[in-house]
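Provided herewith is a single structure, encoded as structure tokens, for subsequent inquiry.
Moving on, here comes chain A:
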Amino acid sequence: MAVGRVGLFWRSTIGKKIVMAATGWIMVAFVIVHMLGNLQIFSGAAKINAYSAFLHNSIGELLWAARIILLISVLLHIVAAIQLARIDMAARPVGYARKQRQAATVASSTMRWGGLALALFIAFHLMHMTTGTIHPETFTPGDVYGNLVGSFQIWWVTLIYVLAMIALGLHLFHGVWSSARTLGVNRPASNPFRRPVATVISVIVWAGFTLVPLAIFFGWVR
Partner candidate 1 sequence: MTHTVAEPATARDEAPHAASRRGMNLTLHVWRQAGPREKGRFEQYQATNVSPDMSFLEMLDVVNEELMSRGQEPIAFDSDCREGICGMCSLMINGIPHGPSHGTATCQLHMRTFRDGDSITIEPWRARAFPVIRDLVVDRSAFDRIIQAGGYITATPGGPRDANEILVSKTTADMAMDAAACIGCGACVAACPNGSASLFTGAKITHLGLLPQGQPERNRRVLAMVAQMDEEGFGACTFHGECQEVCPKEISIDVIARMNRDFLTANLGSGGKHDES
Partner candidate 2 sequence: MELNSRIPAGPIEQKWDRHRFEMKLVNPANKRKYTVIVVGSGLAGASASATLADLGYHVKCFCFQDSPRRAHSIAAQGGINAAKNYQNDGDSVYRLFYDTVKGGDFRSREANVYRLAQVSVNIIDQCVAQGVPFAREYGGLLANRSFGGAQVSRTFYARGQTGQQLLLGAYQALERQIALGSVEMYPRTEMLDVVVIDGKARGIVTRDLVTGKVESHAGDAVVLGTGGYGNAFYLSTNAKGSNVTASWRAYKRGAAFANPCYTQIHPTCIPRSGEYQSKLTLMSESLRNDGRVWVPKRKGDTRAPDQIPESERDYYLERKYPSFGNLSPRDIASRAAKEVCDEGRGVGPNGLGVYLDFADAIKRLGEDVIRDRYGNLFEMYERITAENPYKVPMRIYPAIHYTMGGLWVDYNLMSTLPGLHVIGEANFSDHGANRLGASALMQGLADGYFVIPYTIGDYLASAKLEKVDTSHPAFKDAERCVVERTKKLLSINGRRTVDSFHRELGQILWDLCGMSRNAAGLKLALAKIPALRAEFWENVNVPGSDANLNQALERGGRVADFFELGELLALDALQREESCGAHFREEHQTPDGEALRDDEHFAYVAAWEYTGDGKAPALHKEPLDFEYVHLAQRSYK
């Protein structure tokens, strides 16, 4: 019976991991598209605002669909992350007096904190760029260009974004590589998802996003 099957899938650590990987990839896809969208700022206010308008008005339903899928993904991703983290920590109640890392990377060992940072960022970010709760006085719905340029004059806003993108970059550097294995994509023989792929994706995403706030802050875009 299907239900029990899904239940058992979710109950198993590998099941949860597969969910993390899948939702992770949905988010990866999103951030890549999102990043490309943001880069349109370099082709001027009209262009990017039009793009936004297009998203919100012309294909509004699609946008909502996307929002819902994203929301579900983030939630599943977070719930799985928390549950797995608790299982993993419970697996070693007594630690070592001395432990030498052999292979674990900064990225692999900061997935949880990085994830938490991303969670906080996303919350902040939505209040900032979508609802405008952070500084309503300067926020004008629809004027993406204005909102961006406005907010990234402020050093601490820029700083938050820059740091968040570092977290994202690291998260993806390990995540993209490891998710290939979680999904069992890589075959010993043909090994499509090796480090390079993860490195390229994470660097592109990190750079593509970080460019915008910095460009504005340093006044290349105004």
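Regarding candidate selection, all candidates are chains of the complex that A comes from, given by their letters.
As a working rule, contacts are C-beta pairs under 8 Å (C-beta built on N, C-alpha and C of every residue); 3 or more make two chains touch, one makes a residue touch a chain; residues count from 1.
Bear in mind that the values here come from a model prediction, so they are computed numbers and not experimental data.
This complex pairs chain A in touch with one listed candidate out of 1 or 2: 1. Contact residues on chain A toward candidate 1 in their complex (touch as defined above): 4-5, 8-9, 11-18, 84, 87-104, 108-109, 111, 174, 177-178, 180-186, 188.
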